[in-house]
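Here is the structure we will look at, set down as structure tokens.
Removed: one protein chain of the complex. Kept in place: all other protein chains.
A, B and C are the chain letters, set down in written order, and residue numbers restart from 1 in every chain.
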Amino acid sequence: MDSKLIPRGLERTTLRNFSLWMLFWVILLGFGLYGAYLCLVEGLNQTNMDNRFVFGLWIFLDLTVIAFGAGAFFTGLLLYVLKRHEFSAVINSAVVIGLICYSGAVAVLAIDVGQPLRAWFTFWHPNAHSMLTEVTFCITCYLVVLAIEYTPILLKNRKLKEIPTFLVFQHELHKVLPILAAIGIFLSFFHQGSLGGLYGVLKGRPFAFREGFGIWPSTFFLFVISAAAIGPSFVMLTTVLVSKISRKKLVKPEILHSLGRISGWILMAYVLFKSIDTLVWINRTSPSLLFSPYEYYNQESFGTWILFAEIVLLGLVPALMLLTKKLREHQGWLVTAGILACGGIALNRFVMTIQTLALPTLPFDAFLSYVPSWQEVATFLAVVAYGVLLYSVSFRYLTLFPQERDLNSLARERHVSVRL
Amino acid sequence: MFPFVYDFRWDTTSLVFLGTFFSVVAVVALMVTAASLRSLKNLRGRKIEAIRWHDMFEDLPAPARACRFSISGSARGRVCHNSFECGGCQMFPHLRAWEQHHRDQHEEVDIRSLGFNLHDDRLYHRGHTWVRQEEDGTCLIGLDDFAKRLLGPTPSIHLPPVGSTLELHGVAFTVQSGISTVRVISPMEGEVIEIGSSEQDWLMRVRPAEEPADTKHLLDGRDARRWIEFEMERLHQLIENPGVGATLADGGTPVEDFSEMRPGTDWDGVLGMMMLDV
Amino acid sequence: MNSSEHLTSQYVMVIDVDRCTGCGACMIACAIENNVSPAHPDATDRTGVTWMRVVKVDSGKNGNGQQARFLPLPCQQCAAQTPCVTVCPQNAVEVDESTGIVFQMPQRCFGCRYCMAACPYHARYFNWWDPEWPEGMEQTLNPDVAPRMRGVVEKCNFCHGRYHAARAAAAEEGHPTSDNVRYEPACAQACPTQAITFGTLADEESGVGELIRSATAFRILPKLGTEPRVYYLSELKWIRQLAEREKELPTGEEVHG
Partner (left out) sequence: MSSTLTRRNILKLAGGSVLGFLLSPMPWKTLDDVSIWTQNWSWIPKVPRGPITHKFTSCSLCPSACSVKARMTSGKPVSLWGLPGTEIRRGALCSIGLAGHHLAFHPTRIRETVRVKKLVEGVTFDPVSPDDLVAHLATILREIQSHPREGTFALLDGRPGGMTSDMHRLIMSHLDASTYILPDAYDGCFMEALGEMTEEPTAQYGLNLSRTRTILNFGASLFEGWGSSPQVLEQFRSRRNELTIIQVDPQRSASAVCANHWIPIKPGSETAFALGLANVIIRERLHDPSMTARAVDLDRSKPFSFMDLTRQFPPSRVSSLTEIPEQLIVETARQFASDKPAIALADDFSGEVLHRIVWGLNALVGAIGKEGSVSHKHQLPRPWKEYQQAPVTRLSEIPDHSIRLLIVDGSLTDSTIPWSTLHRKLRSENCTVVHCSPYQPQQADLIDYIFPVHAPYETYRDTPTGSYSRKTGFSISAPLWNGPQGTCEAWQLLQRIVTTAGISLKGGLAGLQPSNLLRSQTDAIFHAKRGALHLPAVNETVPVIEVTSSDEFHAAILDGAVWSDEDVAPPSSGKFLFLGKSVAASETLVRSVLATGNLASRDANEFPLLLVPVDREVASRFAQVSPIMSKLYQESGLKPSPQIAHIHHETAERFDLVDNGKVVIRSTHGSTEAVLRFDGSVRPDTVEVSASKIDTIRSRHGALPQASEIMGHAGREQWNHLMFVRIERA
């Protein structure tokens, strides 16, 4: 029925199955949007945040999602700047993921602030010294860039490209993509970094505060590296996931492997820097503010295990896995490593957001706890649902994996060449 | 935000920061405008057909893009990167020369290959059209047997009006067969001067853009024979029916309509793949 | 006590902890003065708005030896690298160089709450609800201060309304508007034991200059380098050590801030 929209020669499930799949996520989205609506209309009293726990699930979600979205800029880097053409096989998918992550994050931010209608004040009276300003500006710009990068993919839809204007426009856009990608890389570098800086600059929060280089605390660079590290992993994971769900070969396995390898190297570097940073923090930064680092971990819920998990279990281990050829080329291990790596970064973002706020700063203060309200969780789910929906539509009607056609006649190619 | 507007801070950080921001915005805007302007230019300059062909060629699976010399066996596994425009291919002259030299002159051409009529006076195009150059310099264009069988007995063919121009690898005309419509790629550049009638084998008479018409990219009967085998092979793989392959391979008479061979396949997809229209 | 970073024209608050009886008059006076509304039914000690907040500080020991004091916590009006100012994305927080008052512009704030995360003293409050007064009580609002709305951050500003009123009055009396006037924040006025002293270092009569140099003066978390403009006085060693984090701290359980 919608076959005229599906790219020629790509097999997709029936419209009925597709609709059922979509229906589930639409319902989830609807539920989530209701929660978000409450937060917008009734105010943030709908959440379980408070004057002491000013950030919660949402900011954690934003940080994580944006780190995952880094795949878009990093694949762009590999493809357009380092000219690793094999990655053109995943760039479209990476762009869609990026778009989803960033638009999702921005949407949640808009709900998270008390007066969304005033959000544009940040552009009107920007405080260039604030990391948040940097974040806001970069993310907004990068979202635009991603939208532009998504346009050609969209316009190349079988039906749309029959309109000459679209056909030609996407063709021309394609030519300027390298430059846009370069800008995207620039922006990503800064906002991934300033997201880290967000906490690193908080001298009033000795648990998060870090010394740095120039105006940027060390977390700035750690966030950039960590994002770059899991960007490829996340692209790899999504690709595997999609091909499992759609039961299709989408890219040549070598590409997934090299994504894993790159991820591994950067993750290794991250673990190294993170360890150095932690040592400096424990031995110099924190004590200099008269905060003994051991106070931070005397809550059994937030014990030193968290540090171990963050650096070793979900950092070093997946890095080594990804760097061992044998494991990497076994899909099971590859995926496990990818999941561990992503988990590690998520944990890092969690610690930066939640633990920072949970720990007391005032000497006569107590350890705080926070559990998100259903409205917060709902809004969180809305973003997930939105992501799945947008990706599913894109996957069905657009060419996200150019190699898919080839791979579905891979066997034949060999066969043919034999007969020649 | 803007200098001299209320509450603008003149410190270095702000200036650097906003400077960077505005330049980023500028570059992005510039890129988009550039793209739009060039698109407008292209739209006016009638580059649409070329662009369509090039973009589409990118999306074709590797087998469909196999180099003619890899089909003829002279350059194994070579894939065309020049969208079948042999004229512009730097390898073409060498390969052609090599082939001329090594080809067995005495090999007689079986014009009935796998039950397809191949005419020696026709030049074949990878999009399953043929071109015949007449004495008067005009050319006749038609669909080859393979295409006819792909499209089935009663395809409805929509030809362009007399006087319209064809572009190389542009859409010559469209054929509708069943639910699916395919664009048939024009094997040459020129102006349509006559439309063939139903009893004739050809579909249109074209006055080539330049005399003599450039035919480098077309296959003569000899190349065509290997090519047809190759195409059969591709077809089998697509409709996934080894059985058919067998019967055809030993020269049995193929069915009149391929679509009858394997009901239930994504026939629209198959057509697209075979007729180079995705 | 180092106070070099304060210009003599800047206001300083000195709170005598040993004089505080924890009666809460300052909190109420502050709320009334600054048109802070009564709590929303669902508000808690973590979602309320108390610009001035008196916390009970505990020496940590149990049983008879146990000691406690009340510690009033207004915005500390940090003089150096003021955390909330640098982080605000849209310049909604400003430090008035002449008075040293850290001023929050609620009409510009868009409620990202980054400043609250940045504030080590937890002196900033978010309006989780729209302010609501029982019917008729809005007649008792202070005409000098505009009520805020849901979704913005607010905090103590040393009774800015009173400052401006005092400036205006001084101007009428023909004082040059440049020099800083003497005035008293609501909390200082309300304190039954006059535990709160307020004034500029230039203002000898206020005596703040002398007090902050006294041996019993201290500030909270001085090592953070925020140079608060709110000083505390106490004869008790333990409370000073606690505030300055000079020794190992009691665990959260015995502490009730």
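Keep this in mind: contacts are C-beta pairs under 8 Å (C-beta built on N, C-alpha and C of every residue); 3 or more make two chains touch, one makes a residue touch a chain.
Values in this document were obtained by computation on a predicted structure and should not be read as measured data.
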item: For the chain not depicted, the shown chains it touches; value: A, C
item: Touching the absent chain when the full complex is considered, from C:Q81, C:Q189 or C:Q241; value: C:Q189
item: Touch criterion as defined above, residue of C:M13, C:V54, C:C75 or C:C88 at the omitted chain; value: C:V54
item: For chain C, the residues touching the chain missing from this view; value: 18-19, 21-25, 27-29, 31-33, 35-36, 38-45, 47-50, 53-56, 58, 60, 62-64, 66, 68-70, 107, 130-149, 189-195, 253-254, 256-257
item: Footprint left on chain A by the chain that the document does not show; value: 115, 117-118, 120-121, 163-165, 369
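Please note the rule applied: only the chains that are shown with their structure count from here on.
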item: Distance-to-centre winner among chains (Cα means, whole assembly as reference); value: A
item: Per Cα centroids, the chain farthest from chain C; value: B
item: Averaged-CA centre spacing for the pair chain C and chain B, given as whole angstrom; value: 77
item: Chain A and chain C: spacing of chain centres that average the CA atoms, whole Å; value: 40
item: For chain C, residues that touch 2 or more chains besides their own; value: 91
item: Overlap residues in chain A, where contacts from two or more other chains coincide; value: 124-127, 129, 133
item: Chain A partner contacts - residues on chain B that touch it in the complex; value: 1, 7, 9, 11, 13-14, 16-18, 21, 24-25, 27-28, 31-32, 34-36, 38-39, 42-43, 47-48, 51-52, 54-55, 58-63, 66, 70-71, 73, 76-77, 179, 226, 229-230, 233-234, 237-238, 266, 268-269, 272-273, 277-278
item: Footprint of chain C on chain A - complex, ascending; value: 43-45, 49-55, 112-116, 118-119, 121-122, 124-127, 129-133, 136, 198, 201-206, 288-292, 295, 298, 356-357, 360-368
item: Contact set on chain C toward chain A in their complex; value: 40, 42, 44, 46-48, 55, 57-58, 71, 81, 83, 86-92, 108-114, 116-122, 124-130, 150-153, 220-221, 223-226, 242-246, 248-249, 251-253, 255-257
